[in-house]
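Some notes on the structure that comes next.
Heads up, one of the protein chains got dropped from this complex, but the rest are sitting where they should.
Up next is subunit A:
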């Protein structure tokens, strides 16, 4: 991949390869892509994982306990942040969290499906952005549906002195409108940066191996050690970013449900 034309390109790994053209809508072509394949793989893996938790035994086995650990994690997060009403939105936040988590983790795996090079779906802001806009849209719909125009009082924090409202409200409005961008960009940037870092260090090993054992060996060993550490860190980041996305979504939904 990066070795083609002898030039190293750490960004090449993010390229979405078209596999087969399916149809065209309004002049736009829809292709089966590597991105679609990895999303599908993540969804199928997630489905298999969840299937293990569907035994519904009174005393759970290991697998069921693991699945119930995830559902309990999200449902307790929702009830802490939103309250008893949060249960209604838990299916969405749970799907979001698990889908992002599985995409993140699958993107870190050093293998390919049927010759398709590994791709982290969540390193594309077209994906994270759409998910962020989806969460934001849910917040807007729930907010206006429950509170009507009263939802705009969200921009006036409780207890603001009257003279301060003209200054505070625009700031609150801007910070509210920035939410989908920060939500989508955070995940995209974290995934991209981590994978670039891994590829750069991997490239150090390949490049230095051409410079003889005296330089190549120490550089390779140091790079490998760093890569092991960064891989562990990236596993952590994969979980944390999925959690942050779900947590912020739950906090935004809380604003829409309870105002503040």
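Here is the rule we go by: a contact is a pair of C-beta atoms (placed from the backbone, for glycine too) under 8 Å apart; a residue touches a chain by one contact, two chains touch by 3 or more; residues count from 1.
Going forward, contacts and distances are computed from a predicted model.
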Problem set entry | Chain left out of the displayed complex - its UniProt protein name, from "Intermembrane phospholipid transport system permease protein MlaE", "cytochrome-c oxidase", "Protocatechuate 3,4-dioxygenase subunit beta" or "ATP synthase subunit b" | "ATP synthase subunit b"
Exercise. In the full complex, which of A:43, A:233 or A:251 touches the chain missing from this view?
Worked result: A:43
Problem set entry | Touch list for subunit A against the chain that is not drawn | 11-12, 14-16, 18, 21, 25, 27-33, 35-36, 39-40, 43, 46-47, 50-51, 53-54, 56-58, 67-68, 71-72, 75, 90-92, 94-95, 98-99, 123-127, 130-131, 188, 192
